[in-house]
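Handing you this structure, nothing more for now.
So, chain A:
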Amino acid sequence: MNIALSITKTIHDWLYSIMPETAAMYAEMVLIALVYLGIFAVAGLFLVLLERRVAAWFQLRIGPNRVGFQGLLQTMADAIKLLSKELTGTDKADKFLYNLAPYFVIISSLMALSVFPFTQEFQAFDINIGIFFLIAVSSIGVIGILLGGWSSNNKFAMIGAMRSGVQTISYELSIGLSLLTMVLITGSLQLSEIVEVQKSGWLIVQGHIPAIIAFMIYMIAGTAETNRAPFDMVEAESELGAGFHTEYSGMKFAYFFLAEFINMFIIAAIATTVFFGAWLSPFGITESIPVLGVFWFLLKALILVFLMMWFRWTFPRLRVDQLLTLEWKYLLPLNLANIVIMALLVWHNLTISF
Partner candidate 1 sequence: METVTLNSNFKSEEYFINMGPQHPATHGVLRLLLTIDGEIIKKVEPDLGYIHRSIEKMCERDSYQQIVHLTDRMDYLSANINNEAVCLTVENALQLEIPERVKVIRTIIGELTRISSHCLWWGVMGMDVGALTTYFYGFRDRELLNDIFEETCGARLTMNYNVPGGLMFDIHPNFVKRVKEFIAHFKTKLPEYDRLLTDNVIFQKRTKGVGILSKEDAISYGASGPVGRASGYSCDVRKHHPYSALDKVTFKEALRTEGDTYARYLVRIQEMWESLSIVEQLIDNIPEGEYRVPTKAVIKLPKGEYFQKVETARGELGVYIISTGLKSPYRLKFRSPGFSNLSLLNHIAVGGKIGDLVATMATLDLVIPDIDR
Partner candidate 2 sequence: MTNESLQELIGSWSPNLEFNEEGSQYLNVTVPIEELHAVMFKLKHDDQTSFDYLFCLTGVDWGEELGVVYHLESTNFRHSLVVKTQTAERENPVVDSVYDIWATAEFHEREVYDFFGIKFNNHPNLKRLFLTDDWDGFPLRKDYEDNINMIIK
């Protein structure tokens, strides 16, 4: 097994000392899963809070500032409220699929989190097909959206789900291809390897022009992938009410909501890892303190998250046919050309590295 479980050596050793080897391995995995679940459920809530404060800032408002210091506990309170809410549903909904859909969405986004290198030590699962795994897992989420929209027996939800399908399938291509462009430099899909390569310059610097183009395409496609404005065709509240989750309430709705924010973080985290050197500090200023890697990783990811929030609160929404035109007529050909340029660059050693 090519799994490097390396969060804390102590727990690892302790578990192996009190249990037989197989049981210890399972116990360790469950433990790590629980830790991740805990951290990111809470982190997701804080992302919601961040979004609300950022939105308020863009909109000349103050935003939530009453529950806890500067509203820090607001989304916690909201989550507790959502937990206590009644779960309603339509009469003729396909009950099994209707209940299954939120779990698809939330689980796929939590799964993707497991491979990120937050620092050199803090990585749950360093798999050698890291980026491939990320793309594959994060696209499972759309099944949940499709199921949710289809099974809730609501025409608005159905239209939303269909739009989601068409949108995700299209933009998956751009995400994959733009990451592939960067893989040409690293020569590896393993995330720890990719970070290793970036010790001689972040990839966006190493690959200069094609890398910047790839990053732009990636951010556009990533915003579309998370169904956020200006690509929120799936929800499009002025057109479809609430889109695919029209008929969901309480915690089931909260899963969709939370998943959107975790997905946004994932998109930003992938970009951080692939373009901006993951946990590496700029110019190696804090190389001697490895723990600060978490800080740098989160800082970079949050800046990109902020960028996506900026998009959302500034741009109007595209129409569904314009969305597809953008992908198939502009981004995809540009992306393919970009790969060729990058390949030539790498072949002739024109990349910049320090």
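The rule we apply is simple: a contact is a pair of C-beta atoms (placed from the backbone, for glycine too) under 8 Å apart; a residue touches a chain by one contact, two chains touch by 3 or more; residues count from 1.
The candidates came about this way: all candidates are chains of the complex that A comes from, given by their letters.
Source: prediction; values computed, not measured.
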Numbered candidate touching chain A, per complex, among 1 or 2: 1
Of chain A, residues touching candidate 1 in the complex: 55, 58-61, 155-156, 159, 229-230, 232, 236-241, 313-322
